[in-house]
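Yeah, one chain of the complex is gone here, protein chain that is, but the others are all in their spots.
Think of it as A, B and C in the order they're written, each chain with its own count starting at 1.
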Amino acid sequence: MPDEIREIGVGMLGYAFMGKAHSNGFRKIEYMTWPPPLRPRLVAIAGRNEQAVGEAAGRYGFERWTTAWEDIVADPAIGLFDNLGPNSLHAAPTIAAAEAGKHVVCEKPLGRTAEESYEIWRRVAATGVKHLCAFNYRFVPAVRLARELIDAGELGDIRHFRGRYLQDWGDTDAQVWRFDSEEAGSGALGDLAAHVVDLARYLVGDIDEVGGFVHTFIPNREVDDAVEATVRFANGAVGTLEATRLALGRRNAFQWEINGTKGSLAFDMERLNELQVFKAGDERTRGFTTVLVSEASHPFWEHWWPPGHIVGWGDTFVHELHHVLRAIADDTDVAPHGATFEDGYRAAEVCDAIVRSSASGRRESLSYRTLES
Amino acid sequence: MPDEIREIGVGMLGYAFMGKAHSNGFRKIEYMTWPPPLRPRLVAIAGRNEQAVGEAAGRYGFERWTTAWEDIVADPAIGLFDNLGPNSLHAAPTIAAAEAGKHVVCEKPLGRTAEESYEIWRRVAATGVKHLCAFNYRFVPAVRLARELIDAGELGDIRHFRGRYLQDWGDTDAQVWRFDSEEAGSGALGDLAAHVVDLARYLVGDIDEVGGFVHTFIPNREVDDAVEATVRFANGAVGTLEATRLALGRRNAFQWEINGTKGSLAFDMERLNELQVFKAGDERTRGFTTVLVSEASHPFWEHWWPPGHIVGWGDTFVHELHHVLRAIADDTDVAPHGATFEDGYRAAEVCDAIVRSSASGRRESLSYRTLES
Amino acid sequence: MPDEIREIGVGMLGYAFMGKAHSNGFRKIEYMTWPPPLRPRLVAIAGRNEQAVGEAAGRYGFERWTTAWEDIVADPAIGLFDNLGPNSLHAAPTIAAAEAGKHVVCEKPLGRTAEESYEIWRRVAATGVKHLCAFNYRFVPAVRLARELIDAGELGDIRHFRGRYLQDWGDTDAQVWRFDSEEAGSGALGDLAAHVVDLARYLVGDIDEVGGFVHTFIPNREVDDAVEATVRFANGAVGTLEATRLALGRRNAFQWEINGTKGSLAFDMERLNELQVFKAGDERTRGFTTVLVSEASHPFWEHWWPPGHIVGWGDTFVHELHHVLRAIADDTDVAPHGATFEDGYRAAEVCDAIVRSSASGRRESLSYRTLES
Partner (left out) sequence: MPDEIREIGVGMLGYAFMGKAHSNGFRKIEYMTWPPPLRPRLVAIAGRNEQAVGEAAGRYGFERWTTAWEDIVADPAIGLFDNLGPNSLHAAPTIAAAEAGKHVVCEKPLGRTAEESYEIWRRVAATGVKHLCAFNYRFVPAVRLARELIDAGELGDIRHFRGRYLQDWGDTDAQVWRFDSEEAGSGALGDLAAHVVDLARYLVGDIDEVGGFVHTFIPNREVDDAVEATVRFANGAVGTLEATRLALGRRNAFQWEINGTKGSLAFDMERLNELQVFKAGDERTRGFTTVLVSEASHPFWEHWWPPGHIVGWGDTFVHELHHVLRAIADDTDVAPHGATFEDGYRAAEVCDAIVRSSASGRRESLSYRTLES
């Protein structure tokens, strides 16, 4: 490792699915991205289960571990706090870490409600640290390419967005925190629909109005299994948002399509290396092109392989965390390509509005608070 | 033609796109289906443009033509009246033909509103003739197979329906009757969304509630370009309905997906010979199976070719009109596989409810009138 | 039917699979293509089984039927003889019909060997009638579009052709003429590989050399089940040719791919409305485009429907027979888009060379006879 690459101490809260994904992301950054903006040093990891967190520390290479997240917040060796805990543990540790001067990454959804999300954003923004809400799908190469094509005007004005996140593991008796309303806040809404909302905002723009409902199929389940909604965007586009944990056969099918006045895009996370692109042109060869997003000129591809040698889902975390480290190292903005806590808050406003619409039976207009409000 | 096959005189109103499709359907029935239930004799065709209707008569083999549909209704040689006129011409001629004792086929949407549709149904049902609302997509082999799989319980209880009909020809200055609110009644709603509603009803069941809106993108256009809606079914399933004439790159993409407790189905009209089937089972080989619906045991396939030799969009009319002729010949019910005028009316109720929801901002409950009400 | 459209009497030999396909083709021509070049009048049909040929005549609308093909050859009302009999019945009736002054269509393979094929060609060509070897896949819209793109130079120089025709019905004890070496001449070779050879020639050009073998898997079967070969073209392209009746899951998968110096094409008959097109260009949106071949400007589409409303396998015969009728009506060449008997002969030379290579173990050079030789 060259001398000139500075180190940053990382503290992590959570060691399960996301702990593995983020640890892998940090570890790969130091050699897959070259030179890395900062060298992540895995200082400490916190979790509830003493044995499990200890094993995770050994496995992923953290220097120390603790069952008290406060230890991490207080640790002077840590410059970046990465919060992967259940949703109920997003607010307090994240705010505390930021107020202790640490840059913060927090898993989505930012808070369990718009109110909680706003509070996290407000308190963290006041400290001046870098903050990223870990909507990692912004860091899929095909998604970034979609954004670049849209920014370049290749779709013209956007008229339609239809997004749905379909999984099928929900028909289970398993007791997991994701079914606990106190810990999770919501079900498919915060877990899956929030991703749809975030990419809708990232690719199309802010949402003005939603109508729809949340629905629970499984008896006695505290949280929703499915979300169905219509949507209007500030720029005039219209569409639908859906999410479910009960679409048999769909494992991780985050699918979206965007239609503009000059072209269209379509995507499915189960084939995350591909972007379907339609551009108006020669009628004889008109159709959607399956772009295998792996060219030297494609987003993030400077880190990887020759064309056609695809990346995996886990690699999106390399891109995401690299983006944070770059922002810290160079004092650049996390936005627009990274989701800030403001983005996390705005997604929460949309999710809350769907819940309100579900109860009221009415389409709900969105209004977003600013830090001054 | 064997002596024992009886003849039926056909009178048609309309000679353009649908006139060609239905004429082709009638002509193929007498040799592709064997033995045909009745031999269609193309007696007369009516249309507004004298030259065009005369040419159509010559081309498709009608014995005579007229610019007055009343001639057809009065023609004693005609036993089946096939109404393919613009939506504003559905009610009067169809009712008159039925009251003159002719069986009737009427293109969708049945009427321009639920009220008009109900009136057509009520008046025609009172005559006792056979009536079919020409939702031809029920007669796609893959769609019928879907219905058979659902009826056999292979999907279990249905939880989700998501259907969308996407076309892209709407960004035009052309003056066609489909953009005229008086003639068409609505835009994408009656033209495309009605198809989605009908297949949702055919495959999942009756709709209890819709919320959503219609939207017009093109300045000065009288009718809607797009429809976005959420939906609840009487059996507890939930989902979305969409239709648009402005999804660039989608030519005739009537796509739907159904998820049940035991399996799922997915379909795209641009690949109308294929049905995607997921059935819970062996985890190692789990996934959607692309069924090329062309086996000897598949619906309608007794009429066609060896496996793998696919049919075209136009062939759905052979199936549809064969179904009507069978019902007439054997005095069997048009339902459940054919859409009756009651089905046409019920689809119109759903479409009207979307329009009401669009105006009111509220989800709208559906109630359906019966003939006694 | 307008007065100015002349009639042509059609005589057919064969009433089974191909009899149905060609009868349907002739019947649709008179209204799907407008105005038709000639109006086909179905005069007479011949076949071995008296009851079956009689029923076919009634079903498809032939005025008379016979068990003696000589009756058809002698019939002065017939101007076009369409030979759909088993391969062993291609030579004598076709030559006799031509020598009686009738234009001739003959199913593929033209003869059972190159020698027999040459003789048919030589004798028929000497009469001056129009002749077409019914390689109907040249008349798939996507295949014609492929040819047009290649002719326009959009692929540059062609380097690779890989074609395979995969079916899976061969693992059967059924006794059908296609397994009889006397009647069929060969198995997958003449039935399927001949199609691959013909499209290779149509799209890439003449074949200079082949190496490979035929193989029979099923015990006691007289004909081959599979063909495997490498190929060199006169223009320097190289590739492979395959055919089998034992590729489980592939029903009618005639798949080919062509790579040139500027672009590539790929096709699968099970999705016959689609052409995959790659054109070198912008790296960011590079990939194969799925062209749904159904635009107004696409080949044959003047006969059909609005974009996105796909055609079926059976419709290729409308195009093929329309092409013959046009050639007869206007005295234009069947070539290059229709396969002449010379094309039938040349395909047979390639098939024979594969058989020779199978026996000799050597790659075999091709030389083609001309009529003067």
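Keep in mind that, in the parts below, a contact is a pair of C-beta atoms (placed from the backbone, for glycine too) under 8 Å apart; a residue touches a chain by one contact, two chains touch by 3 or more.
Here the structure is a predicted model, which means the values were calculated and not measured.
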**Request:** Identify the visible chains that the left-out chain touches across the whole complex.
**Result:** A, B, C
**Asked** Which of C:S264, C:S294 or C:T340 touches the chain that is not shown?
**Response** C:S264
**Complete:** Sole touch to the unshown chain from A:G205, A:G314 or A:G361: residue A:G314
**Complete:** Missing-chain contact, candidates C:E30, C:D82 or C:E242, resolves to C:E242
**Message:** By the contact criterion defined above, which parts of chain C meet the unshown chain? Give residue numbers in ascending order.
**Reply:** 159-160, 162, 164, 166, 168, 171, 211-213, 215, 217, 226, 228-232, 236, 238-240, 242, 244, 246-250, 257, 259-264, 278, 280, 286-288, 361-363
**Request:** Touching the hidden chain in the full complex, which residues of chain B are there? Just list them.
**Result:** 145, 148-149, 277, 279, 283-292, 295-298
**Item:** chain A residues touching the omitted chain (full complex)
**Value:** 1-2, 17, 20-21, 23-24, 27-28, 31-32, 34, 58-61, 167, 169, 250-253, 269-272, 292, 294, 304-315
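Just so we're on the same page, only the chains that are shown with their structure count from here on.
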**Complete:** Among line, ring, star, complete and other, the chain contact graph is complete
**Fill in**
CA centroids of chain A and chain C: separation to the nearest Å works out as 54
**Complete:** So, in whole Å, the Cα centroid of chain B is separated from that of chain C by 36
**Complete:** So chain A residues touching two or more other chains come to 286-288
